[in-house]
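What follows is a set of notes on a single structure, which appears directly below.
Yeah, one chain of the complex is gone here, protein chain that is, but the others are all in their spots.
On to chain A.
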Amino acid sequence: MKKSLRTSLAALAALAAAVMLPTLALAQTHAAHEHGKVAVDIAVEREQLTIGIDTPLDNLLGFERAPRSAAEKQAADAAVARLRAADGWLRIDPQAGCQLQAVTLESGALGLGGAPAEGEHADLEGSVTYRCTDATRAAWIDVGLADAFKRVKVLQVQVAGPQGQAKQTLSGKNRRVVLAK
């Protein structure tokens, strides 16, 4: 019995290894680049809520290099403006009393600082900071990136909050990150 339980545990570990290795090794590195997918990191502290995003530029623009034509430049400017207006695609539980404080965007290809674009697979990283009366009271955050940018299909969300850490995957019509366990 003992041996069979041990064997089961080992099999479980092996299964986990086999299934998770290809995806997670990528998911955990900085440069994970998968079209349609956006990595969203949410950190909750009492007076501050930080939402980080890391996305291939393709999700926002349909191309992922520096814009070449006037039309591409216009599209890039519009996407950046939409991201900067974070209240348009982020909605936080009013219980927390949060006010948008700062939005920083980095993308070498778009001339927004950060590492210079290498090849044809440029990314954009962003960080949105909110000042809150008590962010720990927020039970949810709606991340509407898939509404703002039609090419966004899946959000891989990591949450670090007072109730611990969690992972959520949002796809389809689901926009809500649940913070309260």
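Some observations on this one:
As a convention for this text, a contact is a pair of C-beta atoms (placed from the backbone, for glycine too) under 8 Å apart; a residue touches a chain by one contact, two chains touch by 3 or more; residues count from 1.
Just so it is clear, contacts and distances are computed from a predicted model.
The listed options are "Phosphoenolpyruvate-protein phosphotransferase", "Electron transfer flavoprotein subunit beta", "4Fe-4S ferredoxin" or "ABC transporter permease", and the UniProt record of the chain not shown names that protein "ABC transporter permease".
In the complete complex, the residue from A:Ala43, A:Ala75, A:Leu100 or A:Ala148 that touches the missing chain is A:Ala43. Within the full complex, the residue among A:Ala75, A:Ala148 or A:Ala166 touching the omitted chain is A:Ala166.
The chain not shown here touches chain A at positions 2, 5, 9-10, 12-17, 19-21, 24-25, 27-30, 41, 43-45, 48, 50, 52, 158-161, 164-168.
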